[in-house]
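What you see is the complex with one protein chain gone and the rest in place.
On to chain A.
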Amino acid sequence: MIEIKDLHKYFGDLHVLKGIDLNVQKGEVLSIIGASGSGKSTLLYCINGLEAIQKGEVLVDGVSVHAKDTDLNKLRTKMGMVFQQFNSFPHLTALENVALAPKIVKGKSKAEAKEIARAQLEHVGLGDKIDNYPSALSGGQQQRLAIARALAMEPEYMLFDEATSALDPELVGEVLDTMRLLAEEGMTMICVTHEMGFARDVSDRVAYFHQGIMEEIGPPKQIFGEPTSEHTAKFLANVR
């Protein structure tokens, strides 16, 4: 389980996260929605330890992410992360992209790592692209490659940072379908997203962020049906 307690994050003088309290249970799918600059993506970076925090605490299965004696590299293997930019490694084939971390971080043999990579690429529907370089893949395929790459570390949590925002509209569907598939398989997921359909249909809970504050959180039915915050209502009215 991921526990976030009174999390504060500053970029210089800018107070980006103003005291976030949030728990995510195993098996849960949480969607985080809100306007750009509301701190959603920063929260994901803080959970993964990619950004330092100024106050509060993030616990992943009881281990404090920002404690000095935490082995972050080890902890990160529990959390797969998919970014807005696909970040495929351009010098490696699809198979090598996925096999890299199991080989380097987990010390798997070359053959084992390749087997894991092949399985994960088939999992996300890229079984016929294993020898392609990223430059030969579409945006949607590159993003599915990024998902397979994260899954190859057998994470217990998946963090999605606007995974479909950089995609052409016709390519969004295939990535959302892959995310849906993971949710059905029981993966614990935190998805920062602008896809309201996905947030409504797939999530167990939806959180609305407004200017560094988590305005409200609840089941999608409630958030989309009868939001208690006027900010939420206004945001939802605008995105529809």
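FYI, a contact is a pair of C-beta atoms (placed from the backbone, for glycine too) under 8 Å apart; a residue touches a chain by one contact, two chains touch by 3 or more; residues count from 1.
Definition applied: contacts and distances are computed from a predicted model.
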item: Complex member absent from the view - protein name from UniProt, among "Amino acid ABC transporter", "Formate dehydrogenase subunit gamma", "Hydrogenase" or "Insulinase family protein"; value: "Amino acid ABC transporter"
item: Full-complex contact with the absent chain, from A:S31, A:N48 or A:T164; value: A:N48
item: Touching residue (missing chain; options A:M81, A:A117 or A:I147); value: A:M81
item: Selected residue (touches chain absent from view) among A:K9, A:K40, A:R118 or A:R149; value: A:R149
item: Option from A:A101, A:I147 or A:M214 whose C-beta touches the chain left out; value: A:A101
item: Missing-chain contacts mapped onto chain A; value: 45, 48, 50, 73-74, 76-77, 79-81, 83, 85, 87, 89-91, 100-101, 104-105, 133, 146, 149-150, 153
